[in-house]
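The complex appears here without one of its protein chains, the remainder shown in place.
By written order: A and B. Residues from 1 in each chain.
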Amino acid sequence: MKTANKILRTGFIERACHWVLAFCFFEAACSGLSWFFPSLSWLSSVLGTPQLARVLHPFFGVAVFLLLAFMFIRFAKHNLFVATDRIWFHHAGDVLRNRHDKPLRIGKYNAGQKVLFWLIMALICMLLLTGIVIWRAYFATLFPIPVVRLALLGHALAGVGLILLIVGHIHLAIWVRGSIASMLTGYVSRAWARQHHDRWYEEVRLKQAAQDSRKKHQ
Amino acid sequence: MEGPFPEHYEPVESPIAANPLHPTVKQNPSTRVLPNDSARMGDRRQFPYVATTYGITELFRHWTKHSRLNAILQPEQFVEVGEQLAQRKGIVAGDMVKVSSHRGYIKARAVVTKRIRTLEVMGEPLDTIGVPCVWGFEGATKKGYLANALSPAVGDANTQTPEYKAFLVNIEKI
Partner (left out) sequence: MSIQPQDIIRRSATHSATPAPRVRDHQLEVAKLIDVSICIGCKACQVACSEWNDLRDEVGTNVGVYDNPRDLSPKTWTLMRFDEYENESGKLEWLIRKDGCMHCEDPGCLKACPSPGAIIQYANGIVDFQSEHCIGCGYCVAGCPFDVPRISKEDNRAYKCTLCSDRVAVGQEPACVKSCPTGAISFGTKEEMTEQASKRVAELNTRGYEHAGIYDPAGVGGTHVMYVLHHADRPQLYRGLPKDPRISAVVRGWKGLMKPLAAAAFVATLAGSFLHYVGVGPNTTTEGDED
């Protein structure tokens, strides 16, 4: 793939992490849904047999947590809210209606993506904590039954919430053409960058110009 | 031979100082106590509590402890200690305790119970310790002691029935 006129947006480690994470989440989510909606009990076959699914689901869940923890370390600084996010929130309707007339001063990640980031992190923490409390056969017996009941409810709420968020995330990844390719290859075109993350594109361009001028003067 | 009328005598190991009916004759004068065994009788000051032995619902004598089902119902040797005595000795349910007589000792779990009360006998408090005599060192149950390590060799004058159900012991938490 010719990357001459393209910008690197996501590095290899982050991309690999993202896709492994997506797979682990798929396994955990399908098995979880098979128990939440009994009409979907056949979904537990993503993890083999029903008993095996019960055994493996928590391990995939912990893997999701650890991978998200890594992603947090890498991406948290890009997801802190800044003053210009206000503009995006103000024009969120336009964004969804595919209207790109006004420049929205969007950084590496837009305000909506930042909201998703923090929600995902909060929900995975809740899933981990409640998950440990209900984890058979290792940890559940350490907790009193009323606590286990609350954790079961909390785990289901957080799980459904996170799955719905990811459904939205996948929808938007498909809807914004070029996103999936970018998460696979790491690169975006200049036009894509200018359209979706104008302020980030400017910063990248300035940095590149500074690098080029330094090279020229060596 | 002893008789013809029944009479109350104290057991050879007695917790009280004198027989309330006739202070000068404490024990049965025609009790058979073998010479070596009288030396093995304990004193009430050293062994202030009464011990009695009995079977329990789940185990009988020594052969039922070989049955796994019976062993599950009562797996480990225990003695029953009244609440007041347990409190005085700092014994809590489940503690290992050592019950000793002048002849030997057993170690067992303590079952602390309201069912054994401190009695008041001749103005003094008197405690009883229940010693189920159904364990031993073989069988499906946890290894235990033979209760007869504690009991005295005393034969009733007429029947030779041993005085296994009334003798003196001491108890301590271990």
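Rule of thumb we're sticking to: contacts are C-beta pairs under 8 Å (C-beta built on N, C-alpha and C of every residue); 3 or more make two chains touch, one makes a residue touch a chain.
These numbers were taken from a predicted model, which means no experiment stands behind them.
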Residue among A:Arg86, A:Lys102 or A:Arg149 that touches the chain left out of view: A:Arg149
Residue of A:Arg86, A:Lys102 or A:His171 touching the missing chain in the full complex: A:His171
Residue of A:Phe65, A:Phe117 or A:Trp192 touching the missing chain in the full complex: A:Trp192
Touch list for chain B against the chain that is not drawn: 57-58, 68-78, 92-95, 109-115, 140-142
Touching residues (missing chain, whole complex) on chain A: 34-39, 41, 50-51, 53-55, 96-98, 134, 136-137, 140, 145-146, 148-150, 152-153, 156-157, 160, 164, 167-168, 171, 174-178, 189-192, 194-196
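We adopt the following convention: only the chains that are shown with their structure count from here on.
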Rounded Å distance between chain A and chain B, as computed from the means of their C-alpha atoms: 73
